[in-house]
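First comes the structure, then the notes that go with it.
One chain of protein is taken out of this complex; the other chains stay put.
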Amino acid sequence: MLNKQELSEIILKMVPEATFPEGTQLTEVIVPAEKILALAEGLKNNKETAFDYLISLTAVDFTTNMTVVYHLDSTQFRHLIVLKVVLTDRENPLVDSVSPVWATAEFHEREVFDLFGIRFNNHPNLKRLFLEDDYGFPLRKDFRDEINIIER
Amino acid sequence: MSEEIIKDVIVRENEDYIINMGPQHPSTHGVLRFEVCLKGETVKYLIPHIGYIHRGIEKMSEAITYQQVIHLTDRMDYLSAHINNEAVCMVVEEAMQVEVPERVKYIRTILDELNRIASHQLWWCAFGMDLGALTAFFYGLRDREQILDIFEESFGSRLLHSFNTPGGLMHDVHPNFQKRTKEFITYFRKKLPEYDQLLTGNIIFQERAKGVGYMSREKAIAYGVTGPSGRGSNLACDIRKIAPYGAYDKVQFDEILMTEGDTFARYQVRMAEMWESLKIIEQLIDNIPEGDFTAKMKPIIKLPVGEYFKRVETARGELAVYVVSDGNKSPYRVKFRSPNFSNLFVMNELAAGGKIADLVAISGSLDLVIPDIDR
Partner (left out) sequence: MGIGIKSMEYEDFGDNESLELLKKTGGNVFLSSIDSLLNWGRSNSIWPLTFATSCCGIEMMAAGASRHDFARFGIEVYRASPRQADVIVVAGTIVHKMVPVLKRLYDQMPDPKYVIAMGACAVSGGPFFYNSYSVVRGVDHVIPVDVYIPGCPPRPEALLYGVMQLQRKIKGESISSPTETDTDKLL
């Protein structure tokens, strides 16, 4: 099991632009959007980290930007890490898909596209999962639906 | 809408026959639609369509308080309702740095294991019924009623309790709780061998389950399959062992792993887990410490600014709760990583190449609860 210091060293060798916020519950890494696929492959194939299990892939809408959050775990060493990609473009947010690395990412990314509108490059089948084709993106903070939502 | 070529290997030929299984179907255990492409009786590929019970629980959580979110988590995977509630309670308690009393930890663990047995009993009924063994339905539900009686005496409700609250429990359990649970343990120990006599040793059932739906360990990791379905493929993924919570670090129990990876292995994992749960309850039921049933909490709960993450082991796999808080009394964003969402999408790999009857057996052995997929 690696601690935060060792993980940061390994990640900085792969992606020198990564930053590590302080004071968080788990080890967090913020990477730029174009390096996420390289980092994902590196973390999975590296013998010391072996992050082969993607727990969840989700997104959070902070009103100035949207952040895609990846929670990773290793079945061999059982250490957790959180990767974050910050997207500032709200009209057309775009990031690489990590489905070549973890097969389950394909469906998590479809859910993120359905609820937030974030598109993924090189995704095998980017279609909506839960909602109809012409519905908006409900989990965004500026989403309003006068007809269907009854507010309290 | 789904007429185009999905992956390179899937090509429509002239003799392909596409039918829909669901959303209303007795075997899909909820509203799930499979678009199945058949050639004769053999399945070429299948595409699951979901969203028929998508209620927007994650968006609703952003407008209500943390105590109200617990009532919504009941309705996600309603067969492990207690364990879902405990996950959200633990996130709040860890964030506010509140230490729950020992009595609460013991009672929560005992109720978790009772809930796990009740969920596996219902799985067994439904699995037998799918394969045509209708007697299994009545046996399982007869025994499940004994557990529901215990729940009803303490909480007032059979299925969706919302008994956990941040800081502890809503109120103390009934004085008869210990006695009735011990009676149930002796009763069920006599009944479990009947389940093996009825179904496990049956030659017809074994022919339908052995060798069907083989899932390798690498595939289970790649698709994020956890819980008994993953343990049937030799993947050690029990959160109760990896990151123990509640009173799990005080009990001895085995993690059941099978190497065959087919439907029969997943079946055996769940049957053995029922025995292990009885062992856990037996170790805890006589030693419940006295004390408060809740720690002191303010009526309005506001988490400090930050992000929190917690995992629990439900009856179907690993549930992870990820909360982003901005200091208000409602969460800013809640994400529930549900086990059934990941377990479902491995169906195409398992069922392709088999017959339709095998598809029913595989989806029964993966034990899917559909409202958990759609949230």
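To keep things simple, chains are lettered A and B as they appear, and every chain counts its residues starting from 1.
By definition in this document, a contact is a pair of C-beta atoms (placed from the backbone, for glycine too) under 8 Å apart; a residue touches a chain by one contact, two chains touch by 3 or more.
Keep in mind that what you see is a predicted model, and the values were worked out from it rather than measured.
> Tell me which of B:His25, B:Lys241 or B:Lys302 is the one touching the absent chain.
B:His25
> For the full complex, which residue in B:Ala63, B:Ile204, B:Ala236 or B:Val305 touches the chain that was left out?
The missing chain is touched by B:Ala63.
> Tell me where the left-out chain touches subunit A, residue by residue.
Interface with the chain not displayed, on the subunit A side: 130-132, 138, 145, 148-152.
> Tell me where the left-out chain touches subunit B, residue by residue.
Where subunit B meets the chain not shown: residues 23-26, 30-31, 51-56, 59-60, 63-64, 71-72, 75, 78-79, 122, 125, 137-138, 141-142, 144-145, 148, 158-160, 370-371.
The rule is short, and it goes like this: only the chains that are shown with their structure count from here on.
> Just give me the whole-number Å value for how far the CA centre of subunit A lies from that of subunit B.
25
> For subunit A, which residues are in contact with subunit B within the complex?
For subunit A paired with subunit B, touching residues are 23-26, 52-56, 58, 60-61, 69, 71, 75, 78, 80, 82, 102-104, 106-107, 111, 115, 124-125, 127, 129-131, 133, 138-139, 151-152.
> Quick check on the complex: what are the subunit B residues that touch subunit A?
Residues of subunit B touching subunit A: 1-2, 6-7, 50-51, 54, 56, 58-59, 63, 219, 221-224, 235-237, 242, 306-309, 311, 318, 320, 322, 324, 332-333, 335, 337, 341-342, 345, 374.
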